[in-house]
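Here the complex is missing a single protein chain, while all its other protein chains stay put.
== subunit A ==
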Amino acid sequence: MATVPLGTHLHHYCRLEILKFNTDFKKSTHSLCYTNIRTSMLNNGAKSCHFRPSYDSRVLNTTVRASANISRSDTALLDASISDDVIFREIFPLQRIHKVEGKITIRLDCSNNEENWQLTVGCNLPGKWVLHWGVNYVNDIGSEWDQPPVDMRPSDSITIKDYAIETPLKKSSTKDEADTLYEVKIAFNTKSSIAAINFVLKDEETESWYQYRGRDFKVPLVNFSDENDNAVGNKQEFAVWPGQFSSMMIQSEDTYSEDENKNGNSKESEKSFYEEHPIVQETVVENSMDVYIKKCSKTSNYLVNIETDIPDDVIVHWGISKDDSKKWEIPSGPYPANTYLFKNKALRTQLQHKEGGNGCYGLFPLDEETAGFLFVLKLKDNTWINYMGSDFYIPIPKESEQDREVDEEDTAYTNEIINEIRHLVSGISSEANRKTKSKEAQETILQEIEKLAAEAYAIFRSSVQTSPEITEEVVDVESTVKISSATGSGFEILFQGFNWESNKSGKWYVELEEKVAELASLGFTVVWLPPPTESISPEGYMPRDLYNLNSRYGNADELKSLVKKFHKVGIRVLGDAVINHRCAHYQNQNGIWNIFGGLLNWDDRAVVGDDPHFQGRGNKSSGDNFHAAPNIDHSQEFVRKDLSEWLCWLRKEIGYDGWRLDFVRGFWGGYVKEYMEASEPYFSVGEYWDSLSYTYGEMDHNQDAHRQRIIDWINDANGTAGAFDVTTKGILHSAIERCEYWRLSDSKGKPPGVVGWWPSRAVTFIENHDTGSTQGHWRFPGGKEMQGYAYILTHPGTPTVFYDHIFSRYKSEISALISLRKRNKIQCRSTVRINKAERDVYAAIIDEKVAMKIGPGHYEPQSGSQKWSLAVQGNDYKVWEAS
C-alpha cells in the first residue's frame, strides 16, 4: 500500500501499517475465489504455483490537495453566526482523490461440446462499466480490430464505428449481496474463425478507461504466434490500444490466472482460463474545511474552530507551535473531547459529527502563547489530508507587538535570530536595487531589530545591578521557632559525617565519635550518618536485612554510642534510609534474587513489576528504577507498614532524629509523606538527583524544569521533607568554572536553584560522597569550593557541609562562615536581594544583614542606612556584615 505525501513529521507513522480497508461496496471474497491456486500466465508458461490470499477491494490512498484560495479578506463575508470576534478565517477546499483497488476478472469457459465458448469479463468496482471490444479474425494480418459477428454481440451492444462494439456490464445476479460484481458474457463459436477477442474496460461515470499495461486486453482463441504479446491467458502480453485514454489507467502489473484443466493436453482445454487483474479506480471527492479563530476576551485564549463537510469520521492530528518555526509541540490542556496523545508527538482529536450527519466540526482551545496551530486530517481509511504537501498551519494573529513577551532568552533563540539576520542582511542587500521590495525589506528589518532589542532588553534586565524586588517568602515567618520535619528549627546547619571511604576502617562510628566535640564547636546542628544496615556493598547503599545494624561502619552498639554522644553536644542525627531498593536473600524458582529474609521476609510481591531483572510481582514502579537491586514496591500496604515500623524502630532503638532518604526518585513522594508522618522526624531530606538541562553541552541558563521536578517531589511528599538542591550545585558549577556568575540570578532576579523557589525546603550542598570524595561523579570545581560555601552558607535554605571539606584546609574559612551565619541568624527562609549577577561577579544581600560576593569581579556593598564591615574573605569571595 502506498503512502500519502505528508509533512515530514508524519513519515514515521504513515508507513507503520497497512490497514485492511473495506470500501462501502464490499464484495465477498469468496465470490471471486474459484481456487486459491493460481498460475502466473506471464511466467513464461511455467507452472509456478503460489498462494495469494484473496483480497477485498480496498482503498489504496487518497491524494489530497488543499489550496487556500480564500483568505482573510473573506472575513467580511462571514455569516451572522460567526460573530465579529473572529480574528482569522480561512476556507480550504479539500480535494480528495479516492483510490479504490479492485480487479477485473477474465474468464474463458468451454462448454461441453467444445465448440461453444463463453468469455466473461467482470469488475468488482462500482461504476457504469462498458466493455469496449472487437475481434481479430483468423486470416487477418495485423492487429486492427474488427467488429464481431452479429450473433456474438450481446443484445444490448452498440457498435462504435466499424471496428468495435460496446457492451455494458451488468450487475451479476449470481453473487451474494455483500459483494457486487459487474460482468458481461460473450458467447461465441469456435467455428466463427475468430482468432482473438480484444477489449478495454470503460467506466462511463468517470470517463476512465482501463487497459492492460497501456494496451488492450487480448484473449487469444487460436494458437497465435508469439509475436502478439498482450494475450491474456497466454504467455504473451496485450496489444497496444490505439485510442486516447484519460489519465486513469489500469495498474495490472501482475496477472494471476489459473488453469482449470491442469491435466489438459488438448489445445482447447488449454484455452480455458480464469484471470484477475487488479485495477485502481480514482475518484475525485470535493469537500471543504472552514477554519476560524476566535479570541476569548475574558481569558485571552484562542478558540480554533474547524468545520468540514467530509461525511466520514475525521481525526484532527494536531499540535501547536510557540514561535514561527512551525515546530510541533504538545499544548497544555485543556483539550477538546475525544482527544488522545499520539506517541508524545501530537494530539489526535476526533471531530464531532454535525447534527444531520452532514460533516463534522471541532473546537480547539489554545492559550495565548500559541503562535500557530498545526494539523493534518486523518480519515478513517488511513487517508491523510494535508496542505499542499505540508501541514496545515494556522498562525494565530497577534494584535500588536506590544503583546509579545520579551523575555525569551534562551541561547537557541538567539542563535536563530542571528542566523536569520545574517540571511536577511544578505538577502536585503541583493534586493537593494529593486525598489518595490525595499518597503517590505524595511519592514522585515524593523521586525528583526525589534526582536534583537527584545533580546538585549531581556538580558540587560536580568542582570540589573540592584533588584528592587525583594524575594518574598511564601512560607509564614513566625516569631517563634516552629519545628517541622522538613526544616527542623529553620536554623539548621547540616554536616555530612562520612565519605565514600569511611567504611574502610570498619570502625567509623568510633572514629567519628572523637570528632563530635569539634563538630559541635564548629556550629553544626545536624549530622548525617552513613546507612546503618547490613549491606551487599560496603558503603551501605545495597541494604539487605534492614534490622541488622552491623555494617562496615561499625556495630549497632557503636552507632548508639555515637548518636548519644552527638545528642550530648546538641547535634541531631540523621540516618541514611535506603528504602528505594533492597537486596534479596534468596532466589526464586527462576534463580532470580527476589525473595527476602530476615525480619522483613517479603516475597516477590514486594518487588516492582516493571523491572525485568528482578521479576517482581508487585505493581509498576511509582518512580524511576535503580537497576542494581530489586526496587521495593511501595504501593503494597504491607511494605509500607513494615517500612514505617522499621523507621520508628530506628528512631527509638538508635535514637536517630531524622532521615536522609536515598534515591527518592525511585518512588512516589506521597509514600514519603506517609513514612514521615509515621516516624515523625525532626528533620529529613530526600536525594532527588537527576540531570540538569544542557543544550549542546552547555548548561542552560534556565533550570526551572530541573528545580520544578525537585519541587514536585517535595510537593508530593506534602512538604514533609526537604530535598537536596541539586539545581543550585549545578548552576554554581557553571558559574564558577566558566566565570558565568550571571547564571546565579534567574529571570525574576532570584536565586536560580530550588532555594529561589522554596528556600525552606532546599537543602543546599556543594559536594557529597557520590559527587565528590573518591567517586567524583560530579565534582565541584576544584580549588573553588569556598566560593560555593560562601554562597550556600550565606543564603537561605539549609546548608550542608561535606566531611572532606571540613577536615581540610578549608576548615577555618568554613567555620568563619558558619559563625557568621549563626551570628546574623540567617535561616532557611532568609531573604536574598541579588545586587549583581554579572559575568565575573555575583553579589547579594541577605536579610539586609549580610552582604556577599563571589567571583573575581569587584563588588562593595553600598553603605546606606547600614555600614558594612568585611567579615570573611578568601579566594574570590567576600562576606560583609552590617554593623
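Heads up, the rule we're going with is that a residue touches a chain if its C-beta (ideal position, glycine included) is under 8 Å from a C-beta of that chain, and two chains touch if they have at least 3 such contacts; residues count from 1.
Please note the rule applied: contacts and distances are computed from a predicted model.
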(request) Choose one: "Beta-amylase", "TAF1A polymerase", "ER membrane protein complex subunit 2" or "Auxin-responsive protein". The correct choice is the protein name in UniProt for the chain not shown. (result) "Beta-amylase"
(message) Touching the hidden chain in the complete assembly: which of A:Thr159, A:Asn338, A:Asn358 or A:Gln442 does that?
(response) A:Gln442
(message) Using the touch definition from the top, which of A:Arg461, A:Arg544, A:Arg709 or A:Lys748 touches the missing chain?
(response) A:Arg461
(message) One chain is left out of this view; which of A:Ile158, A:Cys296 or A:Ala453 touches it in the full complex?
(response) A:Ala453
(request) Identify the residues of subunit A touching the omitted chain, counting contacts across the whole complex. (result) 324, 371, 395, 397-398, 400-402, 404, 406, 414, 417-418, 421, 423-432, 437-438, 440-461, 463-465, 739, 742, 838-841, 856-860
